[in-house]
Each structure stands twice: as C-alpha cells, then as structure tokens.
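What you see is the complex with one protein chain gone and the rest in place.
Going in written order, the chains are labelled A and B, and every chain counts its residues from 1.
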Amino acid sequence: MIVGPLLDLRGKPSWRGARNIAMQVIMGLAVIAILIPLVAVVWSVVSRGAGVVLHAFPEFFTAEIPVVSRRAGPGMGPAILGTLLVTGGATLIAVPLGILGAVYLHEYGGTSAFAKLVRFLATVMTGVPSIVMGLFVYLTWTMRFGYSAFGGALALACLMLPVVIGSTEQMLRLVPANLREAAYALGASKSRTILTIVLPAALPGIVSGSLLAIARAAGETAPLLFALGAATAYNPNLFAGANTALSLQIFGNATSSFVAAQDRAWGAALTLMLLAFLITLTARLLFTRRS
Amino acid sequence: MLLDLRGRSAHGDRAFRWIAIGAGALVLLILGMVALVMVDRARPVLGEMGLSFFSSKRWSSADGMYGALPFLWGTLFTAAIAVAIAVPVSLGVALFVTQVAPRWLKKPMVYVIDLLAVVPSVVFGLWGVLVLSQHFGLGRSFLTAGIILGIMITPIITSLSREVIETTPPSEKEAALALGATRWEMIRASVLPHSKGGLVGAVMLGLGRAMGETIAAALVIGSALGQVTVNPFASGNSMPAVIANEWGEADDMHKSALIALAVTLFVITIAVNLIATAIVQRSMRHSRGKST
Partner (left out) sequence: MIIESATESVKALRPMQRRAAPPLEETAVVFDAESVEVFYGSFRAVRGVTMKIYKNQITAFIGPSGCGKTTMLRAFNRMHDVIPGARVAGKLYYHGVDLYGPDVSATEVRRRIGMVFQKPNPFPKSIYDNIAFGPRVNGVKNTSELDAVVEKSLRSAALWDEVKDRLRHSALGLSGGQQQRLCIARTIAVQPDVVLMDEPCSALDPIATARIEELMRQLKSQFTIVIVTHNMQQAARVSDRTAFFTAELDAKNDQRCGILVEYDATAKIFSNPSDERTENYITGRFG
C-alpha cells in the first residue's frame, strides 16, 4: 500500500527561486523599456505626420516646398525627389564597388597581407562619423564643383561602401566551396565562376544586406548638410544645382518656431520613416524567403 | 605537341581580378584621403592654438580663439549618459531574447529591435526637440541629448550582445543546469563570464556611435558655448553638433577650427572602434576555440 509520495520533487519556495524570477522580470522590463521609445517615436510621427500628409493628399508628396517657411501648406516633393536622387546615386556607386571589394577580399585576397589590411580599414571606415565624411566630400568635391545631389551621393556612398563590403563578404562565405569546384571542374575561369555561380548563389543575401545599407543611408542627414545647399524647387539634375532631401527638411524645420514648418517636419519624418521601413521590410522578406 | 592545352585568352579573367583589387584598394584610398585632407585643413588652427585647442574653454570666432574643451566634454558627457542608459536595457533585452523568451517570440522581437535601428537619427532628433524636451520638462540639455543618443545606440548594442551571447556553447549552459542551477544562476555562471569580452566590445562600439552622432545631438543639446559641467540639465554642445551648426557662417580660420574638431572626433571614434573590434574579435575567437 502506498502511503504517500516516496520523493518530493516539487520546487520549494526559496530565496534562490525568488531571485531567479526577479531577474527574469527585470529582463522583461528591459524589453518594455526598449519598446517605449520605439512606440513613442512612431506614435508621435504617425499621429502628427499623418494629419499633415492626409490633409493635403497627394499634394504633400508632389507640391514644391513653400519658400517662406512660416506659411502653412503642403509640399515635400522636391525633398522626396532629392532623397531618391541622392540615395539612388549613392547606391549606384557604393553597391557595385562594395560587391567587387568583397569579391576581392573573399575570392582573391583571402588571408593575404593586403586583404587583411583592406578588411581592417573597412572596419575602421564603418566607424567614421558621418559628419566627417560630409566635411571630406565638401572639401574635395563641393568646393570645386559646387552644390549638387551628386556630392551628397558621394558622401553617402563613402558611408555605405564598407557596410556593403562587410555584408557581402559574409554572404560570399556562405556559398559552399563545392559549387566553385563544380564550375572549375567544367573548365570555367575564375571570373566566370564568380560572375555566373558565386554571385548569383549569394544574391538574395547581398541584395538584402545592400538594402539595409540603403535604408540607413536614406535617413542620413549630416553628410548632406554641406553638399546639397538649399533648394525649395524641384531639381532633377543629379550633377548640378542646389538640391534638398527629406532629412535636411526635417532638420531645418525641427527648430523652427513656426507651427507650419514643424508640421512639414512631421510630415517629412513620416514619409522618410515609411521609406526606410519599406526598404528594410523588403530586405527581410527577400532574405527569409530564400534562405 | 600532341595536344594543345594552352588556355584561350585570359585577358578577361585578369582584368576582372584587377578591377576587384581596385575596388578593395578604394577603401584604402578613401580613408587615406580623408585623413590627409582633413589634417591638412586643420593645420592653420592647430598651429595657431597648439595644445590649448584641447584645453581652452574659450571658443570665439570674433577674437580668433578656438578652445574645444567644452565640445570635447559635451561629446564625452552625452556619450557617457547614453551608454549608462543603453547598457542595462540592451543587456536585459539581449538576455531575455536569448535565454528567456520562448522560441516563437524570438524572431518578432529581433525584428522590432532592428526596426528601431532603422529610424533615421533626424527623426529621433525631431522627436527629442519637439516632444521630449518640451513635454517632459527636460529642455535642451546634456541629459536630453544623452537620452536620445541612448535610445539610438540601444538596438546596436542589443544586437551585438545577442550575437556574442549566442556563442555560449550549450554544453556550458547545460553543465550549470545539471548542477541544479536556476536559469539566472546559469546565466551568471556560464553565459556572462563566457561573453564578458564581447559584451564590453559591443558597449564600446555603441559608445563610438554615440560620440559620432551629429544630427540628433545638434537638435537637442542646446548649443550653449563654454559649458564644462557635470550638471546634466545644463545646455552644452558636442563636437559634431558644433560642426553642423556653425559651418554655414564660418570664415576660413573658423572653418579650419571646425575641421580640427572633425579630426579630433575622427581620431577618438576610430580609436574607440578599433579597441572595440579587437575585444569582440578576440573574445569570439576565444569562445570558438573553446567550443570546438
């Protein structure tokens, strides 16, 4: 006859158990702490920005920026075009060069001294503050050739280049060596193997990494401060004339005491954030779908 | 010859190789030019001011005096506040995601944290200047700047910490659990000692980011001159913010002084980043060596 449980394996309340639970609660609180600013910022931007954007839809996205900033009314069209021009230009410069740089590092350089130096300097370059790159481009480009979207694109490209190199090299590392061997065994040259087998195999990852770099670049302000000058009208010319960008408009209007200007800042912030989120989301979807 | 095994033209192959090498060398070229151009342009002011550029509190373009100490202080002080805010939160989140959260919750949480990393700094600045400083009575001050910078570097430190923590070999965690440790005791006994180096590196990378951040700081730090104080509610200025705010109206000497600020910032952030990278890589190598 069984009298009672032979062994008591139930947990007993103890100081250790309490501390265990307390620490886990603290970690949970940290999660809430990180969510608060995210929710607060997104809420502010959406609640203040949506009104501004929707009140003048779709003119907010298309109309030119009022020259007198205290005047109410829509218009971020030139800034949207400027952001697209600058970010697009930077992408066209930095992504191909970054991919080629990563190809050098992983497919040719390997562990050679020069490759190690380049890899090291690419890491250093990711730490260069964006305002420093902005000044550098101003001194070497803008002072000679004047304000243009291209100057901003150059500054952003300098910031994106090491990021694209880093993420692409990681993706190249994931391409199995036996794919390269299979191509070599069919008589393919090294460049052919890289261009037709290695890069296509790594493509989803490379695109995703590049999109994340683009999303970050689209939101940059400091590198554009000295390169674009100031404009309130459309300037579709990438290479000449002052231009503007969403981030510059937010920066300029944020400290304005006029409500109309502040409103446009919120509207521009909503537009910019949606753009950055959209690019990031695309990157995520691309990478998870294929991998 | 019985058989021709000579390759057909290999020019294309060689050309591609050189293009790739050129792209790699570009990194070297750009960094070299940045250093050269900036130092060259900073020379006039550094020659004039000497070491007092770093020790003087007086910054006045009217009398050609450029003492950067208040801005150095502002940069370090706000970055320190940012790190003090970001570290406990980041560590807590990283531990929660890797050790506590159920599997299904992990991925969405990582998504959300990454989303925070994508919010442009100017949007944080806007929120800081129009919401945080106005509605929470903080004004534009070191503290406001520190809080904004802290929010901005939290996702960076969190995701790096997560990567570091995830290198803890399961065997080490199981060893602690098998001895009857609670989850927290397991974290203290295996996870934290194992990831210590990497976590320090992650924090330093965050510190580097906080010091280099321009726009958010420029908007909320208050742009006050000459403040070297530990009062977090005082207005001040930081090196990148001064560059952004004063460049437009600067004459030649003033520009040289701003470039000298940029050089100083460049050197400090690179030093911090290098140390951080070295620590992270060493600890990662160390942990990999142990687990295999």
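The rule is simple: contacts are C-beta pairs under 8 Å (C-beta built on N, C-alpha and C of every residue); 3 or more make two chains touch, one makes a residue touch a chain.
On a predicted model such as this, the values are computed, not experimentally measured, just so you know.
Colleague: Of A:14, A:47, A:196 or A:237, which sits in contact with the chain we cannot see?
Modeller: Residue touching the absent chain, from the options given: A:196.
Colleague: Check the options B:7, B:137 or B:180 and report the residue that touches the missing chain.
Modeller: B:7
Colleague: Which of these touches the unseen chain: A:61, A:184 or A:287?
Modeller: A:184
Colleague: Take the complete complex as the reference. Which residues in subunit B touch the chain that isn't displayed?
Modeller: 1-8, 10
Colleague: Spell out the interface residues on subunit A facing the chain that's missing from view.
Modeller: 110-111, 176, 178-189, 192, 196-197, 200-201
The rule is short, and it goes like this: only the chains that are shown with their structure count from here on.
Colleague: Between subunit A and subunit B, what's the gap in Å when you average each chain's C-alpha atoms?
Modeller: Chain centroid spacing, subunit A to subunit B, equals 15 Å.
Colleague: Write out the stretch or stretches of subunit A touching subunit B in their complex.
Modeller: So the residues of subunit A touching subunit B come out as 16-17, 19-20, 23-24, 26-31, 33-35, 37-38, 40-42, 44-45, 97-98, 100-101, 103-105, 107-109, 114-115, 117-118, 121-133, 135-136, 139-140, 158, 161-162, 165, 189-192, 194-195, 212, 215-216, 218-222, 225-226, 247, 250-251, 254-255, 262, 265-266, 269, 272-273, 276-277, 280, 284.
Colleague: In their complex, what parts of subunit B are in touch with subunit A?
Modeller: Touch list, subunit B to subunit A: 10, 12-13, 16-17, 19-28, 30-31, 33-34, 37-38, 41, 88-93, 95-97, 99-100, 109, 111-116, 118-127, 129-131, 151, 154-155, 158, 182-185, 187, 205, 208, 211-215, 218-219, 240, 243-244, 247, 258-259, 262, 265-266, 269-270, 272-274, 277.
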